[in-house]
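I have placed the structure first, in the form of C-alpha cells, so that the comments after it can refer back to it.
Every protein chain but one is kept in place in this view of the complex.
Let's look at subunit A:
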Amino acid sequence: MSELWLPIIMAVPVLGAIVVALLPKGGDKLAKQVTLAVSLVVLALTLVMAFQFPGAAGDRFKFEATYDWIPTFGVHFGVGVDGVALVLIALSAVLVPIVVLASWHDADGVKTADGTVVAPKRSVKTYFSLLLVLEAMMIGVFAATDIFLFYVFFEAMLIPMYFMIGSYGGAQRSYAAVKFLLYSLFGGLLMLVAVIGLYVIAGKQTFMFPELVGVIQDPATQKWLFAGFFIAFAIKAPLWPVHTWLPDAAAQAPAGAAVLLVGVLDKVGTFGMLRFCLELFPDAAKAFTMPIVVLAVISIIYGAIVAIGQTDMKRLIAYTSISHFGFIVLGVFAMSQVSQAGATLYMVNHGFATGALFLAAGFLIARRGSPHIADYGGVQKVAPLLAGFFLIAGLAGLSLPGLSTFVSEFMVMIGAYSSTASGSGAFVVAAIVSATAVILAAVYILWMVQRTLNGPTAEPVKAFKDLNAREIWVMAPLIALIIGFGFYPKPLLDVINPAVTSTLTNVHVDNPAIAEKGAGQ
C-alpha cells in the first residue's frame, strides 16, 4: 500500500488540471473552486503520508515505488522520499492551496498604476490548470529516485512557470519570462550532458540514484560531472553571479507564481546540490568546497546590499532571497550535521517566510497598482491588519528569533563555524562574515517597512481597504507556521536529521561533534 502514496499524490493534481482545462468557457469561478479543492486534497494526502513517515528506521527512501519506463536504457519511474524530500514536498503541498487562494483574481487582469485593468493573454482556467500541473511536477522532482526522471521534471517545470510569468505577469513579463527560460535552459543542457555522462561512465545500465552512489571513483571524472550538475543547480538556486534572472522573473510574475518560483522551484537547486552533487561526487564536492563557499558568502552579502538599494518591492524581496540562498548553499557545503540540517530547514522556512512576504506585497500592489516603494506610506493607519502581516513576514525575512527562519539561519551559521570538515578555518571566516547579514537584513526590511507602512498616509493609500476574509485565510496559516516552527522546530528537524546523516555518510564526512551528541537525541 505504501508504494501508492507518491503516485497518487502526483496523479491527483494532474487529473485536477485536466478537469479544470476541460471546464466550459465562462466557468472561471468553478475553475478556481475545483483547483482549490484539488490542492486541498493533495495537502491532506501529503499530511497523512507525512504522519506515517517512519523516521530513521528502515531504508533511506520511504514510500518507494519503481516502475519500468524505458527499459532499454534502464530509465525508471522511480519515486521515494527521505526526510529532506518529504519536508520539501510538504512545503509545496502547503503553499499551493495558499497560492490558489491568493491568486484568486490574479488571472482576471492586472491593475496598473493609473487604475486601468489590463486583461491577461490567456484565460483564467488555463492559469489554474497550469498551477496544478506545476504542483504535480514540484512533487515529482523532489520524489524522483531515478536521475533521469528528476531531470525530466527539472526541465518540464519550466513550461508552466514560463507561461505563468509570460502570460499573466507585469509590463516587462516577456523579457522576464524569456530571460528565465534561457538561463534555465542553459543550465539544464549542462545537466543533461552530465546525466548522460554519468550513465555512460557508470556503466550500470540504470539511472536509479541509490545504485549510482559511490560508483564514480575517478576524481577527474567526478569533477566534470559535478560541474555539470552544479552549474544547473547554481542557476536554479540562484547563486551569485548567475542570479540576475530571478529579480526580473519574481518582479514580473504574479505574486502567487513568484511564491512558487522562489519558494519551491529555486529549492530544487539547493536540494539537488545536497542530494546529487554531494552524494554522487563526494570527492569533487570536497575539492570545490572553498570556491563554492566563497560564492555563497558573496551571495549573502551582495544580495543583501543590493536589496537595500531596490526601489521595487518585489525586486527587493527577490534580492533578499539571493542572500538567503547563499545561506542555504553555505550550510550544504559546510558539511556538518548541524549546517546541513539547518540548510534543509532553511529551505522550508524560507518558503513560508518569503511566500508570506511576496503575498503581502502582492496585496499591497493589488490595491495600489504599483510595485514602487515610493508610491506607498502610512499603510499601517488605513489597513492595520495588512500592515501587521506584512511586518511579521518581514521580520521572518530578517530572521527574528522566535520565528522559524532564525532557527535555520542560526543552525547554518553555527554549523559552519563549528564544522570539522576539512578547511574548517574558512568556514569560521564564512560564518562570521555571513553573520553581518543580520545587520543588513534589518536595514533592508525595516527601511522598506518604514517607507511603506509608516509615516503620514499617502493620498492614494487612503482609499486602501484592509484584508478581506480570503486574504486573511491566505496569510494566517503562513504566519502560524512561521511562529509555530520558530518555537518548536523539532518535528521538522527529527525528520530531516536522519536524511542528512545518510548524506554525510555517503560523502564520507565524520562529524564527531554530532556523532558524540547523537543527531536525534
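Assume a contact is a pair of C-beta atoms (placed from the backbone, for glycine too) under 8 Å apart; a residue touches a chain by one contact, two chains touch by 3 or more; residues count from 1.
Note that in this section contacts and distances are computed from a predicted model.
Undergrad: Pick from "Acetyltransferase component of pyruvate dehydrogenase complex", "Sarcosine oxidase subunit beta", "ABC transporter substrate-binding protein" or "NADH-quinone oxidoreductase subunit L" the UniProt protein name of the chain that isn't shown here.
TA: Answer from the record: the omitted chain is "NADH-quinone oxidoreductase subunit L".
Undergrad: Among A:159, A:227 or A:290, single out the residue that touches the unshown chain.
TA: Going through A:159, A:227 or A:290 one by one, A:159 is the residue touching the chain not shown.
Undergrad: Where the complex has a chain not shown, which of A:154, A:199, A:229 or A:327 is the residue touching it?
TA: The missing chain is touched by A:199.
Undergrad: Based on the whole complex, identify which of A:136, A:400, A:426 or A:475 touches the chain you can't see.
TA: From the options A:136, A:400, A:426 or A:475, the contact with the absent chain belongs to A:400.
Undergrad: Could you please point out the subunit A residues that touch the chain left off the display?
TA: Subunit A touches the chain not shown through residues 70, 72-73, 155, 158-159, 162-163, 166, 174-175, 177-179, 181-182, 185, 189, 192, 196, 199-200, 241, 243-244, 302, 305-306, 308-310, 337-338, 378, 380-381, 384-385, 388, 395, 400-402, 406-407, 410-411, 413-414, 417-418, 431-432, 435-436, 438-439, 442-443, 446-447, 449-450, 453-457, 487-490, 493-494, 497, 513-514, 516-521.
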